[in-house]
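Let me give you the structure first, and then I'll get to my questions.
One protein chain is absent from this view; the other protein chains keep their places.
Chain lettering (A and B) follows the sequence in which the chains are written, and residue indices restart at 1 in each chain.
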Amino acid sequence: MTDLTWLIPALPLAGFLILVVAGKRLGEPLAGWLATLMVAGSFAASVIVWLGLRGSDGGPHHVFTQTLFTWLPAGGFSVDVGFLVDPLSMTMCLFVTGTAALIHLYSVGYMHGDPRFSKFFVYLNLFVFSMLMLVLGDNLLLTFLGWEGVGTCSYLLISFWHEKEANASAGKKAFVTNRIGDWGFMVAMFLSFAALGSIKYTDLNAGAGGLATATATGIAVLLFVGAVGKSAQLPLMVWLPDAMAGPTPVSALIHAATMVTAGVYLMTRINPVLSAASPWVATMIAVVGAVTALFAATIAVAQNDIKKVLAYSTVSQLGYMFLAVGSGAYVAAIFHMITHAFFKALLFLGSGSVIHGMHDEQDMRRMGGLRKLMPVTAITFIVGWLAIAGVPPFAGFWSKDEILLSAWNKGGVGYVLWAIGLITAVLTAYYMSRQVFLTFFGEPRWKKVGVREGGEGEQSAEAVETEQGGGPDEPVLEHADAEHGEEVHPHESPWTMTVPLVLLAIASIFAGVVNLPFTGRVQTLQNWLEPVVGAGEVHVDVATGVKIGLAVLATIGSLIGIAAGVQLYLRRRFEDRPADPEILERGWYYDQAITDFAGGPGREGFDGVAWTDAHVVDGAVNGVGWLVRVAGGGLRRLQTGYVRSYALGIALGAIILVAAITIRSSVL
Amino acid sequence: MEAAVFAVCAVIVLSGALGVVLSRNPVHSALSLVGTLFGVAVLFIVQDANFLAAVQVIVYAGAIVVLFLFVIMLLGVDRTDDIETEPLVAQRPLAILAGIALGGGLIAVLVGSTITGVRGSGATLKADTPDVEQIGRLLFTSYLFPFEITSVLLVIAVVGAVLLARARPGDQIDEEEPVAELRAEPAPLDEEEEVDA
Partner (left out) sequence: MIVAADTVAVDWYLALGALLFTVGAVGLLIRRNPLVMFMCVELMLNAVNLTFVSLARELGDVGGQVVVFFVLVVAAAEVVVGLGIIVSILRRRPGATADDMSLLRG
């Protein structure tokens, strides 16, 4: 059954190719159904392969490799296209294909009426293919292929409505920021090949123990640089909020559930190398994760665009996952990745449903009271809210709790990180509550806006200014024209959009079952992932009483956050704008700082480099040419054209010869 | 006896050479050359190279110098040359320096080095046999190939000379070509003049 592994990426690839050729002809909605079918087939194949792996196919260690063909035979360096089927990759495949299938279904409804309907699914299928190659590849280069592929599709999909320059810029920003991380990935590949002669995971992980600490540290740090870029951690997180310019299904699939988790996957995959590296690497990863989590959470508190809140929330949750990786709790990281995929995708799709129902309105200050008008969306959104806030028994509680526990277990700086994580959890609960209350409860503020067609009404427009652009404050609007002056009639979305919402909601409720922390048998995920991460996993060594205490503390924190949200946003009126300090709204001016740096000292640096290139490098090259020319010009004077001076030269040569002979013979 | 002949001939040869170099009139140079050639021919005879002496006189003095004189007369360069001017910078001093150095060096090499006694051709020069026979024998055995090639060379030379000296139509002074100095009374050349090569 595991022989069917190749089907998993092949089906989306087939979908991509068919749609490239015949997409326009198939048109709406057939192109969408075809794409969804392909991804659903991929999910089915994943299930079959997973069942085979659980059975006897993989042997006791549950590892199975399938090599398709040799991709790059280059003398001493040979790369095969091969798939590494083991518990980790199958877990990733399952939830990637599952959420992708649901989001494809959702997109059929969401992208209804878009002139480039089929092209959207072309990119989506290509993305799923790339992601699966990333996850299933058995060597670093194949993963890198998928890594770059998802980056490209991310760029293509973010700037899907590229008529608006802001969207195109957001796509470019994502691509360029990712590239910085990719540099780290590539150098790590080179290092791995130089140290071990191979870039296959099996070789890398088996040989990790034998690596010099410096080499292992180098590889681990460089791969982490790549992960920082792809998973939007500090300092490369700037692209993710801007990426909200893409259509909502894109945000759900790529920037919540799958692509951004690639960094966490990579770190988990190479956990033996991480263990072989210097201890400060793991601490650094944990610190970066925790600080990013807190940083993003503080910004999310003051955002007014419904998607921006979720974007910063994603950055924050990814920080949690890296905190877990740094604390040696790979299982917790993967667990949180799975649960986060479910509830974040749910939240994004729900927000998309809201946006769709509100006729492309994205500013939460103009929403309110929608729960009666969009009941399914509201209920599923609330489920997602409770999950992310960490309220038991929803899925988010279990996974987040495990991460906090592992941070506590790390000791030393781990206690500080645990405190940061706890504060972030409180903030998470608070801003998510704020979002829910602003959107679904309270007074319907969209009726107040009134007529905005024609010229801008000065007063109302001033209060709720919509600027184009990519900063954290400005709502990056999806569609080309979002200023509908007409009256808004919010309505529930079609079944293609609500069915995925319901399914994801169910998953968000019950996904915690996968790894309940009680007894050994119930910890299914931990047992399942044991062969992959067992060696690197740091086992929690905390008394049960402390565990329960920490869990209770986390729950109390969540409830405090929710209560704060209730107090500020449910009971009060909107005009008070109780807690939106400008500095948070502007994202601690981080984006602004980058722009200023690039424009100011950065520019000076670039100009300096350009000057050096033009004068020093080119100067050297041109200098050689100048030298040759001058020398040639000097030597040219020997060619007088007069035969007699040439004859003189010959005579002088003859004299030299004679002199040489004389000297030689007299010496002899 | 030989010493006296050598001394006289040496004087003739060198004075002839100096005459060639230093004469203003090219005809005088040609005549000095004849003197040098005769001196060398006598020196050949003294060294028992009778055949070569005869060939030297016949070919060199008799044909080549005559040819020179023909050309001198034909082209009208018998007027005195402008020997004083030297357009090239430092040519004269450098030439004299080179001459001294070259001469000194050659004499040093030739006189100073020891003669190894190794023969080139392996054919002994017998004093009693006439050298014509000896040369002939060698020419038609060891040196047959060069001999034949030389005849080909002579044919080529003849053909080349005829082609070069052919009168072409429209042969006249080219206006744009820079000439050192245009003579006051130029010698216009007619097309019908034949040149005996």
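As a working rule, a contact is a pair of C-beta atoms (placed from the backbone, for glycine too) under 8 Å apart; a residue touches a chain by one contact, two chains touch by 3 or more.
From a predicted model like this one, the values you see are computed outputs, not experimental measurements.
Residue positions on chain B in contact with the hidden chain: 1-3, 6, 10, 13-14, 17-18, 20-21, 23, 26, 29-30, 33, 36-37, 40, 43-44, 47-49, 51-52, 55-56, 59-60, 63-64, 67-68, 71-72, 74-77, 81-83, 86-88, 91-92, 94-96, 98-99, 102-103, 106-107, 110-111, 115, 117-125, 131, 134-135, 138-139, 142-143, 146, 150, 153-154, 156-158, 160-165, 171-174, 177-183, 186-187, 189, 195, 197, in rising order. Remark: the residues of chain A touching the chain excluded from display are 636-644, 647-648, 651.
The definition used in the following text is that only the chains that are shown with their structure count from here on.
Once the centre of each chain is set as its mean CA position, chain A and chain B turn out to be 94 Å apart. Only residues 88, 91, 94-95, 98, 101-102, 105-106, 108-109, 112-113 of chain B touch chain A when the two sit together in their complex. Contacts from chain A toward chain B in the complex involve residues 640, 642, 644-645, 648, 651-652, 654-655, 658-659, 661-662, 665-666.
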